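This is the structure I want to talk about, given as structure tokens.
What you see is the complex with one protein chain gone and the rest in place.
The block that comes next holds subunit A.
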Amino acid sequence: MAREFYDEMYDGSGNCRSHYREFARWLAATPAEQLARRRQEADLLFHRAGITFTLYGDEQGTERLIPFDTIPRSIPAREWKTIEQGCIQRVKALNMFLADLYHEQRILKAGIIPAEQVLANDQYQLAMQGLDLHRDLYAHIAGVDLVRDGDGTYYVLEDNLRTPSGVSYMLEDRKMMMRLFPELFAAQRIAPIDHYPSLLLATLKSASAVDDPCVVVLTPGHFNSAYFEHAFLAREMGVELVEGADLFVRDEQVFMRTTAGPRRVDVIYRRLDDAFLDPLAFNPDSMLGVPGLLSAYRAGRVVLANAIGTGVADDKSIYPYVPEMIRFYLDEAPILANVPTWQCRKPAELSHVLAHLPELVVKETQGSGGYGMLVGPTASRAEIEAFRERLKANPAAYIAQPTLSLSTCPTFVEQGVAPRHIDLRPFVLSGRETRLVPGGLTRVALREGSLVVNSSQGGGTKDTWVVED
């Protein structure tokens, strides 16, 4: 199957793109053994730093190192400007959508999104109805997943508004590159990203109306696949990392147990899903949450970042409406394009999807992490037929998209350097203003031809550069 891929480093005639020229020169001048030695050093350092990742579905709970690739993904500064503006625009619209949805519901009344699709959605939280949040912000931290098609156009693949992860890899990958190859950073202007933790802390503080609020990071605990990141961010921000049992609620106020007695908590950067936050309000079996937390939250005595109920805006069944939201709330044309999407809940679109399964990517509307999806072009006939039955049994649970020919970036593999598919997740922080650090997390599908970049599915990461060219 011949497909056109956009290569990040080389153009169609094999010439190095200008923003990669400095790197290519360095790569050609550096002996192969030296590169190999540095890569081994990187593996060792990452093990020592403890950046590991637990695989879901791995019953041993074995920790595994996420492969780090030393060839960076580079983005020219003027291209980044567009991505940045596009992400800001999108996240602003999504926050406005959430505020609208939990208050006046203007967008439903205007008939732009069918009311049933939103209100009957499991992710729509009645607990948020009519609740006023400081600055009307719901998704304080968002991850926008971007991919590039054959001609290099950026598309938003999905929005992550619940507990987007991966930012620790973005930061650690940069530290590693600067440590291994300082000469690269002296030779050109690569935009810094190390201020992310301070921006995150400022964002979290600005989410509260309290002066100098007490911020904590709430983790489900060390069995969670992203525990490393929770600990990392708490340390980098200089705030406490807590588990549910470290917090308690007294008279609608959240406190943290400390050796010096209870301490009031004003902002919780929670890396715990809605259903586990409060066993008295949601899942009663949750040992991870804080009994009474919802009552404190609804009384306006504590800020949760992100807010409860943001999942209704990043649900894949709502995704097709984001360009409309941008027009509706901001009266602007979307800067970043959506991937064309068929909604299987609509009978006409379902029959199109069923007739073209081998060409399409089919995803669960509520899935994430690359689980429960079909990549038509790489699936076996049996896999396609099995998926067809699941799709027919519950069409509303699926959407389908054309298989994008994700861009590639040269990557170290066993045979040397070869192109591998990548995506990009910039992290968007919404507080007093909406901001990003330049770049984001680049994930790379290490298996040849694979289009699934999730770390749970054998993906690795690369440092992401925004370069003045």
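Just so we're on the same page, a residue touches a chain if its C-beta (ideal position, glycine included) is under 8 Å from a C-beta of that chain, and two chains touch if they have at least 3 such contacts; residues count from 1.
Here is the rule we go by: contacts and distances are computed from a predicted model.
Note on the omitted subunit: UniProt lists it as "Transglutaminase family protein", one of the names in "Tungstate transport system substrate-binding protein", "Pyruvate dehydrogenase E1 component subunit alpha", "Amino acid ABC transporter permease" or "Transglutaminase family protein".
Touching the missing chain, out of A:220, A:292 or A:410, is residue A:292.
Set against the missing chain, the residues A:11, A:43, A:104 or A:122 yield one that touches it, A:122.
Taking the complete complex into account, residues 115-116, 119-122, 124-129, 248-252, 279-281, 284, 291-292, 294-295, 298-299 of subunit A touch the chain not shown.
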